[in-house]
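Note that this complex is displayed minus one protein chain, with the remaining chains in position.
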């Protein structure tokens, strides 16, 4: 994995989020305050704009710059969480060597672990962690496997299932937690955006 | 003319204004601030409620009480103008004698004259005076005539024509004067309410 | 109609009662006839200032009763001028021997009612008529221009002079100077709804604005497509400057007034646009006021007022004031 890979992923994700923006906006209007998609879009735009600044930097420096941009440019819950994700990825050891698939998985697992600590949300609380924690668990699992394509397809499926599962949950973390029973019947916006991100990355790795 | 006649006229007028309220309201919304009909309705309600207080009073006292109610209870341009009307009617001489048709005309002529002085509006300025001044002029004319019914039908016609004529005028007095050309094409609300009042009174005198 | 309201007929009274209770440290609300007076009697020998007008423009005028501003405010029904008995009762209430100055916005209804009140009052009184709305063409043959937001500035500045022992003549003089030195224009994005009508005063399309709107929601100069804030502000300022014709580097007070339903963020953005444009035109902004002071119920929109300031005006603008809606220096 290279810095260029990160940038090209950001561009892919930007496209997918833009395509699904009305849906994500509506989800946050239903049980939140409607800004989630704008927060995510603002963050992606800032990362993509970093291209020239970071493309020749070592991975840890590049990730730190991304983290700072995301952290300072997004705001809201997503800013803190995604910023934490990148900050923590950057702290993974041995990033100056060639980053193979296993290392990439480790980085993501580290990032998601840090988000979990920051937001204190576990599985079943109707947040993006409902998608990300199971994805992280699966990545731990496949790190040393060979049939990566099938495994990544499984990741895509897990992300989707867990995203859909947020629909019937009560929410206990984040803005939707204030709604009690009224949050039921709506998919969590952060879960949906995270699932789209996961799916986009997995697909592009599969198609490489 | 008796105090009871005044009260019964107020009741008649109240009915007619209520029936035409949506139209009058719309007229004041077009070129004013929309409150004219509510001002007039509030005034009529107050006068009708005076019935028990004034029904046994001499004419001048009754008129003064009406004037005070109208003046203090309506507000806006109509409150000042209609209040002035009654105040001035009350000042007509010899009101303690029997009030015949000629005397009644004199009272109305006095009232309208005072309104003219208060509002400083003449004919052609797109206000209620466009109806009331010609009516007053006609009353001066018919005071000593015999064929009252035909004359009153003429009054009704004058009031109506003059009300309609306000439609194409530029306005130079009152709130609609601020509109310049944009006031054109709309009948003046005060002209419409005054015309309805005149018509109602004339008709009920004719039908007596 | 969506309002906090119990019965239409009780709307004004209940609102005034709440106002009286919330600010019982500075004002007192009197009923039948209705007027808002200072809690403490005006001191002997001080000129008394009485203003008033239809309700629906809060905090104007009740919110401006107190030290350094008005002595009494007479609230009429929503958008209907108050009646003469209110002005008479107000005048008799404050009478402190030095005369009364009525501050009246230029509308037929207000003028006639205030005049009648003044005629009924037996002591010395005079009046100022504000007519700062440049949206309307001025002419001596017609009613002239409307009195709008600059009335707030007149009340503050005259109020200070009166507090400072200004004579009736001097109070009238400075008030007329402020009025003459001021110009205002407003735009509306949405209509207001009076409790009595229960429906919007005017219809307006989702992309339209009323340019030059009156504070009762009366039509203005023209109905237009909505534009960027910069353009709207530029057009408003052009109209005002055209009227005021300031000298180069003239010192002005810039007053951005909300119509009631526009959030502060937008008013400050308007203020920013106005600053930039005025700077480019060589106007020096020496004082500012941003907020909802002369409103039209829940109407969305704003007006801009410019006031040419000399030393006398500035001194009286800066003087302490303690009312429900405007307070500084004490």
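By letter and in written order, the chains are A, B and C; residue numbering begins at 1 in each of them.
The definition used in the following text is that a contact is a pair of C-beta atoms (placed from the backbone, for glycine too) under 8 Å apart; a residue touches a chain by one contact, two chains touch by 3 or more.
Here the structure is a predicted model, which is why all the values come from computation and not from measurement.
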Shown chains that the omitted chain touches within the full complex: A, C
Which residue of C:72, C:270, C:283 or C:313 touches the chain not shown here: C:270
Listed residues A:50, A:74, A:109 or A:132, member touching the removed chain: A:74
Residue ranges of subunit A at the interface with the undisplayed chain: 25, 29, 31-35, 38-39, 42, 68, 71-81, 83-84, 118-119, 171-175, 177-180, 182
Chain not shown, touching residues in subunit C: 2-6, 11-12, 14-19, 21-22, 55-56, 58-59, 63, 189-190, 206-207, 209, 226, 228-230, 232-233, 256, 260-273, 275, 285, 288, 290, 292, 295, 297-298, 300, 302, 327-330
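By our rule, only the chains that are shown with their structure count from here on.
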Pairwise touch network: line, ring, star, complete, or other: other
Identity of the chain that, by mean CA position, is farthest from subunit C: A
Subunit B and subunit C: spacing of chain centres that average the CA atoms, whole Å: 32
Distance between the centres, which are taken as Cα means, of subunit B and subunit A, whole angstrom: 75
Gap in Å, rounded to a whole number, between the CA centres of subunit C and subunit A: 54
Two or more partner chains touched - positions in subunit C: none
